[in-house]
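A selection of the complex's chains, in situ.
A and B are the chain letters, set down in written order, and residue numbers restart from 1 in every chain.
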Amino acid sequence: MAWVTIVAVLALIQYTAFGMLVGKARMTYKIDAPAVHGDPVFERYYRVHMNTLESLLFFLPSLFLFVQYFNPLLGAGLGAVFLIGRQLYFFSYIKDPASRGPGFALTLLPSLFMAIGAAAGAIQSML
Amino acid sequence: MAWVTIVAVLALIQYTAFGMLVGKARMTYKIDAPAVHGDPVFERYYRVHMNTLESLLFFLPSLFLFVQYFNPLLGAGLGAVFLIGRQLYFFSYIKDPASRGPGFALTLLPSLFMAIGAAAGAIQSML
């Protein structure tokens, strides 16, 4: 389970780092709180952070449910795909929001696989 | 605990499906990322997803804390109420945001019940 903890912590740190970059972008583009609009580049940083929040709420529960039924190392490996996909999402979104697809897919698919896997594992455990 | 896993996965899939519908609404109403405003119907899909995210972050921890102290089947049953309430919230919000009350209440109350129940169970375990 140690690798699962490490992957989960890395996802939390990545997410928090993206949040820090929103704070930095507030200063760079002079967007004072509570505003979240007013500059298109600031809005990219803001949306990357929000989408990462949205993705993380799918990823973390799916990961912890999956490893109750399957090999934790497989969960940690799928988590590594999530981390790489999210980093790709960040770089592509900041460059051009229209190019965010591949990074988004690489974060969505591991979570989807683990969520469905966890449900399958739970159903099998009842049979 | 298998039913708890299944209910949790269904809530995660429901939430992700609402997110997919935001992506679809982006295309239908021609709202390019990073914008999240510009069309009132698009904004309904966006807010349903955001509110589901907000609700899920209350629901999932409450569910998993509750079933540490009480019958997991009761937690799964309350989770089923959450799922139905959220689906009602989706349909009523898309039709008319002013009608979102009942669906919202049906998602809030199971989480509130389980959160307070978990705290009560924890206090009792210390006595």
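Note that in this section contacts are C-beta pairs under 8 Å (C-beta built on N, C-alpha and C of every residue); 3 or more make two chains touch, one makes a residue touch a chain.
Values in this document were obtained by computation on a predicted structure and should not be read as measured data.
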For the entire assembly in this structure file, with 2 copies shown, the number of copies is 3
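Basically, only the chains that are shown with their structure count from here on.
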Per the C-alpha means, the centres of chain A and chain B lie apart by a whole-Å value of 19
Seen from chain B, its contact residues with chain A in the complex are 1-3, 5-6, 8-10, 12-13, 15-16, 19, 32-37, 49, 53, 56-57, 60
Within their complex, chain A touches chain B through residues 37, 40, 43-44, 46-47, 53-54, 57-58, 61-62, 65, 68-69, 93, 97-98, 100, 108, 111-112, 115-116, 118-119, 121-123, 125-126
